[in-house]
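Apart from one protein chain that is not included, each protein chain of the complex appears where it belongs.
Note that the chains take the letters A and B in the order they are written out, and that residue 1 is the start of every chain.
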Amino acid sequence: MTAMQAPSTFQETRPLLRVEALSKTFVVGKTFIPGSGQSVRAVDTVSFDVFPGETLGLVGESGCGKSTLGRCLMRLHDVSAGRIVLDGVDIAPLSPRQLRPYRRHMQMIFQDPAASLNPRRRVGDLLAEPLRVHNMASRTGIAQRLRELMDIVSLPAAFLDRYPHEFSGGQRQRIGIARALALEPKLIVADEPVSALDVSVQAQIVNLFSDLRKRLQLTTLFIAHDLSVVRQVSERTAVMYLGSIAEIGPTDLLFRSPAHPYTQALLSAIPVPSVAPARRRDRILLKGEIPSPANPPSGCRFHPRCPAAQERCKTERPTLTGLPDGRQVACHFPFSLQTA
Amino acid sequence: MMLAVLLQRLAQMLFVMFGISALVFLIFFATPGSDPAARIAGKNAAPETLLAVRHDFGLDRPLPVQYVVMMKKLFVTQDLVSFVNRGLKVVPAIIEATPVTLSLVFGAALFWVLGGLLVGILAAACRDSLADRILMILSLTGVAIPVFWLGEMTNLLSQNRLHDTLFFSWVPALGYVPFRADPIGWFKALLLPWLTLSLGFIGIYGRVLRANIVETYQEDFIRTARAKGISETRVLLRHALRMSLVPFVTMFGLDFGALVGGGALVTEVIFGLNGVGKLTYDSLQSLDLPVIMASVMYASFFVVLANAVVDMTYVVLDPRMRSH
Partner (left out) sequence: MSAPLLDVRGLSISFAGRNGPIGVIEDLSFQVHEQETLCIVGESGSGKTVALLSMLGLLDPLSSRVQGSASFKGKDILSASRETLRQLRGREIALISQDPMTAMTPVHTIGWQIVEQIRAHTDMSSRAAWNRAIELLGEVGIANPRMIVGQYPHQLSGGMRQRAMIAMALSCNPSLLIADEPTTALDVTVQAQVLDLLRRLRRDFGSSIVLITHDMGVVAEMADRVLVMYAGRIVEHGPCEAIFADAWHPYTWGLLDSIPPLDGPRPDRLVSIPGSPPQPDKRPPGCVFAPRCRARTAICAEPPPRQAANGRDALCFIDYADRQARRFGLAENMDQPA
């Protein structure tokens, strides 16, 4: 049980990021007629903490709101309700102008590094730009910092003079990471940073994330749909379904004995790269697909697809509740799908 | 829902027409040397005459009042009179010119849509072959020939030099023949103007359509269609063409609206067709605000209408637009 207790040391420190009852509502299909348009709650009353030096994995299927949540934290979206407390300051209500001094403390790493790097500028200029904008260093200081950054992401310093298109996908993602790290941010939000990469290259970047965490004590919110990648990089994992957190807790615990039926189904659905029967989980084949967030089901959002749903689940929405083992789960009947 | 869309369109049209009319009005009065009183009164008119004219035409009233009066005369009482030629009632003039322009543009549009489709589809079907290259060069030539040159050449041949040959003996004298009076004469009078006006458009539309079809051929669904084992013609006509028509239709809406709104001026003048283009041109020459205003209103009506039709065509062409 030592592995499980490790994260509890985080809980004694002050969280670097505290998200309280965060919601984000989009209005779609609006015309000039008042009252038209439909509001879609992409993120629905989400609360969690991220502690200094930890990586929190955020998993879920498409449309669960994980990317929207990440963008809200970066304040790339306005927030509909709730607080985002970064190092003691609530950045949720700040205007773009007020946000400016805080921007350097939070950086984002995107899925497609090619799309986020200006093709007409050399890597050196791309990396130096944030340093200049934020008046971080003198000219010689910048040159030194650039070499340092290239070293951190294991690229030769000579690459600084090249253009993004000269690099492979993995190398471009390294550059994207270097750019995010340039300002020594307190928080990194990585949105599917490895999912566009080939399998063999993916492992390199996953390793780089592990290295960075140890070497720079980086605090990261790692958003991904691939559960095995999240397991590899994060101390704690949160599972999202239809805009809300279904389960959040220490990664090892969550993967070994998932409490929420959705987590169980999700884990069991992953094809295991082994033909040994012992390594296969009993598959829980979910029926149907994720409902539209524009028209979510009543009660527990997962109940229409849940193999363990009962009457209560149709009417009463479960809240995220702590269990004795240190995780929180939003389910009336946790562990009810235990197959063993 | 349908009603809401119609209402929205109507509101949009009114808004556009108001905006354009206000703009034209303001530009007119802000243009140096445009003072209508001075023009009406003639050169070196005495200040008293000028004042009298100004009062007579209501030009001494505040601009907003003048604007409202002009709009009222244009739309409600429909007795707006030209500043230059006091005998000319503006609304009947426009109504008289409209069928000429509409006949010209509708006919030409038919030619250029059919021609553009034919050129585009043929070139795309045998893309990268010699036939494709020849078609594209011909299209480019069509685009490059200026309408005034082509029109004058046509007239030179059909009215003068070769008029008496078998080839052009059917061509009537320049000018418009009303459809009601003589449908065959109408057709004869307009055939050469139609071809002249449409040639450049056939070139542009053919090239654009070919480019779009070739681009659509890169899509996954074309691969799926081929993998289904349907014929190559079917892949082209039923799968690639439909998706490629959206830019074609967009262009058509803009061009058609602009031509009906007076853009066919050169063709109208060359072939002696007294259409809206000619009317607008003359009114601009003499800075005749009432006529300018009326023709601009007429033009913006057709431009907005053409756009509405284009939007509706999108919905027919692409079901993905229907949900919005």
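Points worth noting:
Going forward, a residue touches a chain if its C-beta (ideal position, glycine included) is under 8 Å from a C-beta of that chain, and two chains touch if they have at least 3 such contacts.
Source: prediction; values computed, not measured.
When you scan A:Asn118, A:Ser154 or A:Gln217 for touch with the missing chain, the hit is A:Ser154.
Although one chain is not drawn, the whole complex shows that of A:Leu149, A:Ile188 or A:Val206 it is A:Val206 that touches it.
If you put the hidden chain back, the residue from A:Asp87, A:Asp112 or A:Asp252 that touches it is A:Asp252. Of the candidate positions A:Gly169, A:Pro304 or A:Gly326, contact with the unshown chain belongs to A:Gly169.
Within the full complex, the residue among B:His55, B:Arg133, B:Arg161 or B:Lys228 touching the omitted chain is B:Lys228.
The chain not shown here touches chain A at positions 61-62, 154-155, 168-171, 174, 198-204, 206-207, 210-211, 225, 227-229, 231-232, 252, 255-256, 265-276, 279, 283, 285-286, 289-290. Residues of chain B in touch with the missing chain: 128, 219-221, 223-232, 234, 238-239, 242-243, 317-320, 323.
One rule holds in what follows: only the chains that are shown with their structure count from here on.
Rounded to whole angstrom units, the spacing between the C-alpha centres of chain A and chain B is 54.
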